[in-house]
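The other protein chains are all here in position, but one chain of the complex has been omitted.
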Amino acid sequence: MRGNRWRIAIRIGLLVIGLGAAGVLYAFPLYWLVATSLKGKAELYQSITLIPRHPTLESYGSVLFERGFWVLLKNSVITCAATVVITIAIGLLITYPITRLPVPPQLRVGVLNWALSLRFLPPIAVVIPYFAIVRTLQIYDQPIALIGIYSLFNLPFAIWMLKGFLAEIPLELEDAALVDGANRWTSFRRVLLPLATPGLMAAATIVFTFAWSEFLFALILTATPNAQTFPVGVQGLVTQFEIIWNDMAASGVIAMAIPLALMVVARKYMVAGLTFGVIREK
Amino acid sequence: MSRLVADLPAPTGIQPVRVGRRRRSRQERLAYKILLPALGTVFIIVTIPFVLAVVQSIQAEDGSLVGFRNYARALTNPLFYDALRATGLYALIVLPAEILLGLSFALLVHRTVRRAGLRATLYVLAVLPLVVPPVAVGVVARLIYAPGYGVLNYLLQGAGIAHSEIEWLGVPILAMGSVASVDIWQWTPFVYLVLFAGLQTVPKESVEAAQVDGATWWTQFIYIELHYLRPLFLLILFFRMADVLRVFDHVFILTGGGPGTTTQLLSLYMYRIEFKFFDAGQAAALAVLVLVSISIIYSLVTRALPLERA
Partner (left out) sequence: MQRITRREFVKRTAVTSAAFTSLPAFLAACGESTTTSNKPSKLVIAAVQGNEDGPLKKVAPNYKSQTGIDVEIVEFPYDQLFEKLVTTFQANGSSYDLCMMDDPWMPKFGTMGALQPLDSNFGFTRDSDIPTVVYDVGTWPPPHGPVPPSEQAKTQHLYGITIVGNVEMFMYRSDKSSAPTSWDDVLSNAGKYNAPNFYGYVIRGKATNPVSSDSLPILWSFGGNVFDDNWKVQLDSTDSITAVDFLTRKLKKYAEPGAENIDAADRSRLMAIGQAYQSTVWPGEITGIVEDPSVSQVKGKVAYIPIPQGASGKGLGMMGNWLLGIPKGSKNGSAAADFIKWMLKTANMRNYVAQGGIPIRKSILNDASLASANPYFAALAKSFDAVPNWRPRTDQWNAVETIYGTQMNAAVAGQVTPQAAMTKAAADVRTLMKTAGYPS
């Protein structure tokens, strides 16, 4: 008995230490990012301090307006939203038949496997030929080039997530609707979709954040703020040719803020969605 | 074929193959009508670049066919092997660290935290580093490791641990470590999440029985939990290894491949060939080599291992 309590005490102690250390390791860099973004330009030429001497929001104004990054922000939002719509739509088009309709199991397994394999393509290997295609189709520096490739790369994940959700919904529900005289489309819209919504929202959130973070393709396939996305802007500020660390930090904060906010807002869906029902509240 | 999905107990939402001939063919036809256009389009979109890469890889700059010359140049370039070596070293640092740390945390939290609210909160917190854009993480890392304005040196010197500027991005070993640390920072939570979810599937009865029998913490882990986690380990290993081959963003921002070519991982090397040396043929050859290798490894892995459990 006493031994047990001792063991529990050790474990709790370890937990506190572990979580504490993790907390510091994750929180401090983020704090430093925000702190740097609040420093004024003159302060960058003085010695380093942990707390900004004269906190100011001038770097955010500089990044968004003087450097015009609000256009990049807009591009990112549009590109990511379009990617989500296309990815989920095509994902459903592929997942619905193989889960809800009688296809040979080899086909189902084959499609899922093939989808999974796409996830392992190194982007740099794909961008080299894709760049040639983009040039030929004359969509260089157009958002559509990015939307296309983003949808492609996020499709595997969407397929796997959607398959998980659709698989959880009993077929009997749809069958009941069909028997009652509804057609496939109505049963899909009225029965399946509402039940799958948490999963769809989770998938949509994840696809959005992945598309938001994407950098390599945006770097290579865009040339002007016509199509450039926010990560390209962030990287552009990381230059040691200028002392603009505060702007750099501000752009980093903005880049992080959107997906983090999205995650927090959608956390209900995330917990339900990402675990496919595996995490049971104890 | 692969046992990837075959081990799943049939979920209630998946349509089993019906016996009735007429109904099956109609529903099946519907399935194909929906599936094939979408799947076909995607398949074509995926295959065209691959074909194009192959074509580009056997061309010279002026478009004439030169057979395997680009491949020979790619494979005899010593920088290529430097890149492979760097990538291998990176994987060797990153994978064990992430798995050990993730596992430790998963076990710790699973065993110690009972309240559902806390578990869910930790879950959400663990997801956050995964969704932060790697470029932003690269910026954070720059602000920590960079010479002159990096805060790490400031803290170390302030605490008296270091007496001069440590060149985190300048000394090869330290540069590799810095770059690897960013990866560990961002992806350990992923390992934690997967293993934590996996630990939930361990039947409580087995655990309780073992505890009644007087099993220690360690024995319990080895004989019970490990059994359930093993396929997840493989899944994690596979996913992370594939990701290491793809890693680009934060290394690009943090060191650009330097010092020298110490942190020039495979994807950065390919980027350099295509966009610094403008050697499209060699770049395409590398792309083909990489794509083929990954396909081969992927099919071997999925053939040999059951990757997924319920």
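The first chain written gets the first letter, and so on, giving A and B; residue counts start at 1 in each chain.
The definition used in the following text is that a contact is a pair of C-beta atoms (placed from the backbone, for glycine too) under 8 Å apart; a residue touches a chain by one contact, two chains touch by 3 or more.
Source: prediction; values computed, not measured.
S.K.: If I'm reading the header right, one chain is hidden. Which shown chains does it touch across the whole complex?
M.R.: A, B
S.K.: I'm checking contacts with the chain that's been left out. Which of A:Leu30, A:Leu64, A:Ile86 or A:Leu166 qualifies?
M.R.: With A:Leu30, A:Leu64, A:Ile86 or A:Leu166 as choices, the missing chain is touched by A:Ile86.
S.K.: Need a quick check: the contact residues on chain B for the chain that isn't drawn.
M.R.: Touch with the absent chain occurs at residues 26, 30, 33-34, 37-38, 41, 146-148, 164-165, 167, 169-172, 256-261, 272, 275-278.
S.K.: For review purposes, identify every residue of chain A that touches the missing chain, sorted by number.
M.R.: 41-42, 44-46, 67, 82, 86, 89-90, 93, 131, 135, 139-144, 147-148, 181, 183-185, 219-220, 223-227, 235-243
As a convention for this text, only the chains that are shown with their structure count from here on.
S.K.: Across the complex, what residues on chain A touch chain B?
M.R.: 7-8, 11-12, 14-15, 18-19, 22, 25-26, 29-30, 32-33, 36, 44, 48, 50, 90, 93-94, 96-106, 108-113, 116-126, 128-130, 132-133, 148, 152, 155, 166-172, 184, 206, 209, 212-213, 215-216, 220, 231, 234-235, 238, 245, 248-249, 251-253, 255-256, 259-260, 262-264, 267, 270-271, 274-275, 278-282
S.K.: For the complex, which residues does chain B have touching chain A?
M.R.: The contact residues of chain B facing chain A are 1-2, 4-6, 11-18, 24, 27-28, 30-32, 34-35, 37-39, 41-42, 45-46, 48-50, 52-53, 56, 104-105, 108-109, 111-116, 119-120, 122-124, 127-129, 131-136, 138-144, 149, 151, 154, 185, 193, 196-197, 200-201, 217, 242, 245-246, 248-249, 252-253, 266-267, 270-271, 274-275, 280, 283-284, 286-288, 290-291, 294-295, 298, 302.
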